[in-house]
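Please find one structure pasted underneath; my questions will follow.
Note that one protein chain of the assembly has been removed; the remaining protein chains are unaltered in position.
This part shows chain A:
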Amino acid sequence: MPRPVTVAAVAGAAWLVKRALRRRIQVSPLWPMPALEEPVSGRPRSRALRLRVAAHETIADGVVRLRLEGRELPRWAPGAHIELVLPSGLVRQYSLCGDPEDTSSYTVAVRLVTDGRGGSREVHGLREGTQVEVRGPRNRFALVAAPSYVFVAGGIGITPVLPMLRALPEDADWRLVYAGRTRASMPFLEEIEKLGRTGVPAPERERVTVVEGRPALDALPAELPEGAAVYACGPEGLMAAVAERVPAVRVERFGARAATGVPFEVELRRTGRVLTVPADSSVLSAVRAELPGTLYSCEQGFCGTCRQRVVAGEVDHQDELLTDAERADSMLICVSRARSDRLVLDM
């Protein structure tokens, strides 16, 4: 039997410890666990945003402009695009053509393509108040610093160019060839012609050339100022015509995503094998045929299990997980595909 003195001493000590602990916790409620310096949880991710269609108006023949409202939207730079996940689940990319400083809404303009794949028809049918999912923004058509600029835009291809023109300083040296079927079908024409006139000092020659029909581009290389950055966006034929004359042109492609229907090669650098990824199957399934132990899980681009390091090649990222920094050197092979003919993976 312990002596009563011992019992009293132990009980007293326990009471003191309890009181001390309680006081300590009162002073700093989160004592005693340390915290991670850069917390991971709750950090905003480049995941989907849910935006509301706040305005839906026709701004030219067959072209509607949508204003998508949200809160504290990520900032963007001219040339950026977003991915719009339509209510049916279709995913389409559209260039942003609003004000980059506005963090409460994104603006896109969409032309109705009646014989297209259904995306634009659905956009045109959206009602104000509808919720849509938006991913991005991302930019693969960024405005570089250059002594002068030449833009070639075809029809709705004006959308990424417009914020660039607005962002350029007033005294910048730029030219724009803006082509369209008819003037009535060309969006933002008025604003663009105004931008073309309001340079300081007043531009020596016409900055904006508006063309109905096919533009004559043969004189383009000869007229090109030294060191000019050339941007083209519009129908495939127009961009090909520009690229033929100015190989260094920067282009932004609309329409079919590289995802579907294009086979390409994947080189597994460490294994020393080259595989062909068919048009209708993923990099993952091609790789698994060669390396059955390859890690993967969701096969929908969100769990990150199948992430691999990319040594060379241009990736068409289709996942929703990786940050832009991570996209620079890795890809999720379950959904992402190649933009170039060959990808080299570190596996």
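Please note the rule applied: a contact is a pair of C-beta atoms (placed from the backbone, for glycine too) under 8 Å apart; a residue touches a chain by one contact, two chains touch by 3 or more; residues count from 1.
Simple rule for what comes next: contacts and distances are computed from a predicted model.
Colleague: Write down which listed name, "RNA polymerase sigma-70 factor, ECF subfamily", "Sugar ABC transporter ATP-binding protein", "NADH-quinone oxidoreductase subunit K" or "Metal-dependent hydrolase", is the UniProt protein name of the chain that is not shown.
Modeller: "Metal-dependent hydrolase"
Colleague: Of A:120, A:282, A:308 or A:330, which one is in contact with the hidden chain?
Modeller: Of the listed residues, the one touching the omitted chain is A:282.
Colleague: Which one touches the absent chain: A:58, A:300 or A:323?
Modeller: A:300
Colleague: Looking at the whole complex, which of A:85, A:211 or A:291 touches the chain that is not displayed?
Modeller: A:85
Colleague: May I ask you to list the residues on chain A that touch the chain which is not drawn?
Modeller: 29-30, 33-37, 39-42, 44-45, 47-48, 50, 85-86, 88-91, 131, 133, 257, 259-260, 280-282, 284-285, 293, 295-305, 318, 334-335
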